[in-house]
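All protein chains but one are shown at their positions in the complex.
On to subunit A.
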Amino acid sequence: MAKFLFYRLLQAVFVVLAVTLIVSFAIRLTGDPAVMLAQGAGSITEADLERIREALGLNQPFIAQYLDFLRGLLVGDLGRSFMGGTQVSDLVGRALPATLALAFASLFVSIAVSIPLGIKAAVSRGRWPDQLIRVLSLIGLSFPNFWLAIMLVLLFSITFNLLPPSGMEGWSSFVMPAATMGIILTATNVRLVRTTMLDTLRSQYVMVARAKGLSNTVVLYKHALRNCSIPLITYFGLQFGGLLGGIVVVERVFNWPGLGTLAFEAVAARDYPVLQGVITVLSLLIITINLLVDIAYGLVDPRVRKD
């Protein structure tokens, strides 16, 4: 186990290096942050711009800037924002909980809905509940998430005035962003649960469980579901990465104070340190989720346990 964790850590270091290097390089192709900062300050001379660049350390070669970023990373210092000079770690620290809360809420909603629906579809394969669930899932798959978000806002905030259209204040503000993400995730997850369940239901041990006289619920949710869990956990883990990507859009629409909004604003303002910080934290998050997935395999299936 110790060996396993050590290799995982090594892997994490490489991933963070690669991701931050690419991102730092790419964002510098978008243009000069000094120009952005100088906007609105009246007349600006080239000398003024040069002073701004020097103050931000942008006059150094790219490699030197990147090494500087890495040096800071080693001691947990992500640098300061170009805009206003706030510590990036503070900005990320404030945004991360909001994003995590939204991500887990959506994933939780999606899992809680897709497992029973997927099982129902598998059990009634070919009959109307299955057909209905499959059609609904197809509709869910066809929605672009921003469109769905806007429709929800129109309906529940503008027409019925039931839910706040933006921001994060109280549980009611979670409903629409989580539903938007959740509906799209659920659409794929239902199909996955249905397919793995169909395979598992063909297993001899499911018939044995029925022959014991166990109730349908116990047979499906105890005996069959746990045997589906390896593909499901794998997929949910992978999905989490995609979820963090998709969340940028949803956070924008609902003006959610999360990492997505932060990253979006950083790109618009060419705020390199903030973007680098957000990306670093996101990649660490995804690595951690993958590690948890690997550990979960061993918990649910004794056949993959090592040592």
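We take it that a contact is a pair of C-beta atoms (placed from the backbone, for glycine too) under 8 Å apart; a residue touches a chain by one contact, two chains touch by 3 or more; residues count from 1.
Here, contacts and distances are computed from a predicted model.
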Protein name (UniProt record) of the chain left out of view, among "Glutathione import ATP-binding protein GsiA", "Sigma-70 region 2", "Methylamine utilization protein MauG" or "Cytochrome C oxidase subunit III": "Glutathione import ATP-binding protein GsiA"
Touch with the omitted chain, as defined above, among A:Phe62, A:Phe108 or A:Tyr205: A:Tyr205
Where the missing chain touches subunit A, by residue: 3-4, 7, 203-205, 207-216, 223, 226-227, 300-303, 306-307
